[in-house]
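One protein chain is absent from this view; the other protein chains keep their places.
Chain naming follows the written order as A and B, and within any one chain the residues start at number 1.
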Amino acid sequence: MSSGTIFYITTLIVYGGVDVVACLGLSLQFGTAGITNFGFIIYQAAGAYTAAVLSMPRDTANGGFQSYVLGLHLPFPIPWIGAAVAGGLLAVPAGLVVRRSLRPDFAGVSMLVTAVVLNTVVDNFVPLFNGAAGIALVPSPLSNVFNPQSLKWQWMYSGIAIFVCVLVFLGLRLITESPYGRSLRAMREDETAAKAIGKNTDGLRITILVVGGAIAGLSGGILVGFINLWAPSAWTYPETIVLIAALIVGGRGNNFGAILGALLVPLGFLEATRFIPPFGPPGLVPALEWIVTGTLILVFLWFRPQGVVPERRRRLSKRLPAAAGPSAPGSGVVGVSRGQ
Amino acid sequence: MRGLLGLATLLALTAAAWGAPSIAASRSHAASGSPLVIADLAPFTGVDAVLGPGFLAGCYTATHAINQAGGIAGHPLQCKIFDTRGDPADAVPATRQMFASTPNLVLVIGPTSDEAAAVVPIINANHMVVFSGTGQSEFDKSRFKYFFRLTPPDAYSSYAMVATAHFRFHWNRIAFAFGNDIGSQAFVQPAKQAVKAFHMKLTTNQVLNLGDSTFRTEADAVAASKPQVVLTEALGPTDATFLAELQQLNHGKMIPVIGTSATIDPSWYSAVAKAVGAKALQNNYYADALGILTTGPAYAVFKRNLLAIRKQITWAPYTGYLDHPQTMHFYDAVTMSALAMVESGSTKPSIYKNDIKPIANGVPGAVTVTSFAQGIQALKAGKKIHYMGPGGATHFNQYNNSQVNFEIDKYGPKGSVVVVGSLPANEIAAAQK
Partner (left out) sequence: MAIYIASFGFGLVTASVLAISAIGFTMQFGITDVLNLSFGGVMITSAYIAYVVNSAGINIWIGLVAAGFAGAIISYLINRFVLTPFKRRNTSLVGMVIVTLALGLILENLVLAVAGPDNVSYTLNNGPTLSIGAFELTALQVGMIVLSLVLAGAIHALLTLTRLGKAMRATACNPGLARASGIRTERVISTTWLVTGALCGISGATFAINSASFGPTSADLFLVVIIAAVFVGGVGQPYGAMLGAVLLGIVTEVSAAIITPDYKEVIAFIILLVVMAVRPQGLIARARA
């Protein structure tokens, strides 16, 4: 195997890791707790920017061609911790807005609008993160151990990415497989009922937004350490659609579905198209790719709304008759109700 | 643990599925007559989608000429697209995939300001020669041994634009209207500096948000500040919209415009000409570009080969590339690299890269050649060569940046580019203090 191939494989592992971590975070919000967040990508971006400015030296001491805040030059893993914290903190205002029992579709769309607007702000407010040019020369973590352009470093980073995936996976298991996870699913299925049995759904919601935001932030930290550059073009709102497509294809409400979705859609499908020999005018293939992504969402929602890996039916549901019939507004966030 | 196992299995499968074809391909590396690949690693999607195709036209043209002359040691050259989508997060896997899937890769052209900072280190670490399309100042003193650029530094282009207004037209009141993307904003700071150096007046500096659908307020602010000239670069539909609105708000009269070299482009021309009228654009538009030759033997070869491959240019009228500076410079990049391969007797970048600079800059006693075919003949005769392509003379400095003369271009009828003047290095340097 040529070294080029090995480098590509390690790249795929790291990107796969980033996508898996992000999808796990989104799955916790969207799949388990039923919170729609069409602006999920901004939390990844927040993490990436934070990890970047925490690990970089001051802007004046870094070639002087870019301007950004902080520049604390902190060693690994502090920037990653900062990334997770930033993602979590950014979720607090969202949690406060979504509190008022806003219709779920309004809540989702308001997050989408926020994502678009934040992208515009970062694009135009240069002192913050160097505007549209983005921040370059972000140091690779642990570059003192191996040369970041060496295969050893690549394997090490891949290992770290997988390790983070496992950590996030196990951490989420603790949440989803506990009574707390049951509360989340209860909120997803019927918020009024959940409230009636004494669940503080506003509290649950804000917690899950923060936890999911922190996970997304962490994924951004991993990504930026690998590509050494972060710019507004890397987190436009369609990137969230890709993650949502991943969950719809993989299967919502369970971590295996999220992992499979991440590996199939952002990684598998989008990477596979790189191998299609280009045809037609430039730009045609990416356009077709988006068409396929959109179609994939529709086809899965119609023919297999539960995704490739359906959510395990909990034992409790065997004892109780499955909630049937048309769902009232505000419930049943999972695409299609179980009535059919 | 099942999750980990599943992940590992999937990753292994992924690796196996993609590893396999590459192994097969690398075996055929040595096979005689197998094509050598030149990668156009640039945006083909997104706001800067016009850039990649312009480079590609140059690559097609150069490789056609080279293949007609027998290729390189029996191997034909071939151009391949690797779309970075103007997004650094897409560009990195695109670059990695390029290296993984292209065992016969001999040269990379393209990376622009959108992605160069992310991918040039990777390309350099892979010991692959790259001719970049970025003008970013971080590459002015590039530490990358495999990095070359014929594209002028943005700062230098900005100086040239202001110098043109000052020396050629004696304009004093100048307004800026640049897009808010990476490539365009890079011009603002140095241009401001140059305006100061020439004691001119910057009447207003408007930033055009590329996603917006109208720019009337911006245009009105420009019109109200009564500039004699507007400096601009805003890609996509932005300049078309903005200039049309500016024209309308200036009572139907177009204010003269000096654009960057990126505005000398068929897509830009067609959008803007449709919006403001071809005649108005023809009369009021100037741009600075690296000196290109649109006459003479080097240009004749370029033109002949571009005409030969015009059917491959399916996305825009090929005529727009007949005098497209970027197309010509990447044509030159491919041609001088190919000549370096022949001279050094190797397609290994680590070896042939040492021959690029002498061929491009010329060494004492070298014969000047204007095409690949001429070059190999001279090389066969045992001579040293100095390549002078349609992109004009090249002077690579110690950082492999080429500092050359600028020309002032206009659009002729139907978007052809007409050279109307030139700007020597000393005039540009005057803007630098």
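The rule we apply is simple: a contact is a pair of C-beta atoms (placed from the backbone, for glycine too) under 8 Å apart; a residue touches a chain by one contact, two chains touch by 3 or more.
Note that the coordinates shown come from a computational prediction; the quantities given were computed from them, not determined experimentally.
When the missing chain is restored to the complex, the residue among B:F99, B:Y286, B:W315 or B:F330 that touches it is B:W315. Considering the whole complex, the residue from A:P57, A:P127, A:G203 or A:P238 that touches the absent chain is A:P238. Only one of A:L128, A:L284 or A:V308 touches the absent chain when the whole complex is considered: A:L284. Within the complete assembly, B:Q206 is the residue of B:Q206, B:T327 or B:N400 that touches the hidden chain. The chain not displayed touches chain B at residues 45, 49-50, 180, 206-209, 211-218, 220-221, 224, 236-237, 240-241, 244-245, 248-249, 251-252, 267, 270-272, 274-275, 315-316. Within the complete assembly, residues 36, 38, 97, 100, 103-106, 108-110, 112-114, 116-117, 120-121, 124-125, 238, 241, 244-245, 248, 280-284, 287-288, 290-291, 293-295, 297-298, 301-302, 325-327, 329-337, 339-340 of chain A touch the chain that is not shown.
Convention: only the chains that are shown with their structure count from here on.
Averaging Cα coordinates per chain places chain A and chain B 35 Å apart.
Of all residues in chain B, those touching chain A in their complex are 2-4, 6-7, 10-11, 14-15, 18-19, 22-23, 26, 44-46, 49, 52-53, 56, 80-83, 85-94, 96-97, 99-103, 113-115, 117-118, 121-122, 125-126, 136-138, 180-182, 185-186, 207, 209, 211, 314-315. If you check the complex, the residues on chain A that touch chain B are 1-2, 4-5, 7-9, 11-13, 15-16, 20, 63, 65, 120, 123-124, 126, 131-134, 136-137, 149, 162, 165-166, 169, 223, 226-231, 233-234, 255-256, 259-260, 263, 267-268, 271, 274-275, 278, 280-283, 285-287.
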